[in-house]
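Below is one structure; the comments refer to it alone.
Then we have chain A:
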Amino acid sequence: MTAELVLQIVLTVAAGLIGVGLFGALSQQTIVMVMMGLELVLNGVLLAGGAAWYFLAPELPDAQMLVVVALVVMAVEMAMGFAVTVAFYRARQLDMIDMASDLRG
Partner candidate 1 sequence: MPEQTLAEAWGLVPAVLGIVAVGLVLGVVVTAVDRVVVFGAPGAAVEPIRSSARLLVEQRRTTLAPDRLLWRTGCVAVPTLALLSLAVVPVAGRTLWSTSADLVWFNAMEALLWAAVWLVGWGPNAVHALTGGYRFLAQGLAYELPLMFALITAGLGAGSLRTTDVVAAQESLWFVVTMPVAFVVFVASAAAFAFWGPFAAPAAADIAGGITSELSGVDRLLVEAGRAVFLGASAAMAAALFLGGDSGPWLPGPLWHLLKTLAVVAALVWVGRRMPVLRPDRTVEVGWMVLVPLTLLQALVVAVLVLNGFYA
Partner candidate 2 sequence: MLSDLSGWAITAVAVLGVLSVAAGVAVFVVDSMARATFALLASFLAVAGVLLALDLVYLAVVTALMMTIEMAIMAVFMIMFMMNPAGLMPMTMVHNAKGSAAVGAGVFVLLAVGIWTIDWPTTNPVRPDDSTRQLGEAIMGSHMLVMLVIGIGLFTTILAGTVLATSRGRYDRLGPGLDAEHPDDPVPGGLRR
């Protein structure tokens, strides 16, 4: 099997991950599930970056850097997603309390 064929198989898998992830990110209703879709997309990017390094340019570190950046983007996305979710939950409860006091007043 030639290296090119293997590269194409791996990249197809990466494309599959990106496609599935996009479906999830677009179709899900809750923040956390949308985040999971985005993570899957980035997972595809990881795979594609790794394949690009191995088959196309192993003498250069650029593809590896791409993978590192994708990992960091995932971490940032997750952390901010969780923080926003927590903030949202608090805000929702505050709203409810505000409404209750409005009724009384």
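Assume a contact is a pair of C-beta atoms (placed from the backbone, for glycine too) under 8 Å apart; a residue touches a chain by one contact, two chains touch by 3 or more; residues count from 1.
Quick note on selection: all candidates are chains of the complex that A comes from, given by their letters.
Since we're looking at a predicted model, the values are computed, not measured.
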{"item": "Touch-positive candidate for chain A in this complex, from 1 or 2", "value": "2"}
{"item": "For the chain A and candidate 2 complex, residues of the former touching the latter", "value": "1-4, 6-24, 26-30, 32-33, 35-37, 39-40, 43, 46-47, 50-51, 53-59, 61-62, 64-65, 67-69, 71-72, 74-76, 78-80, 82-87, 89-90"}
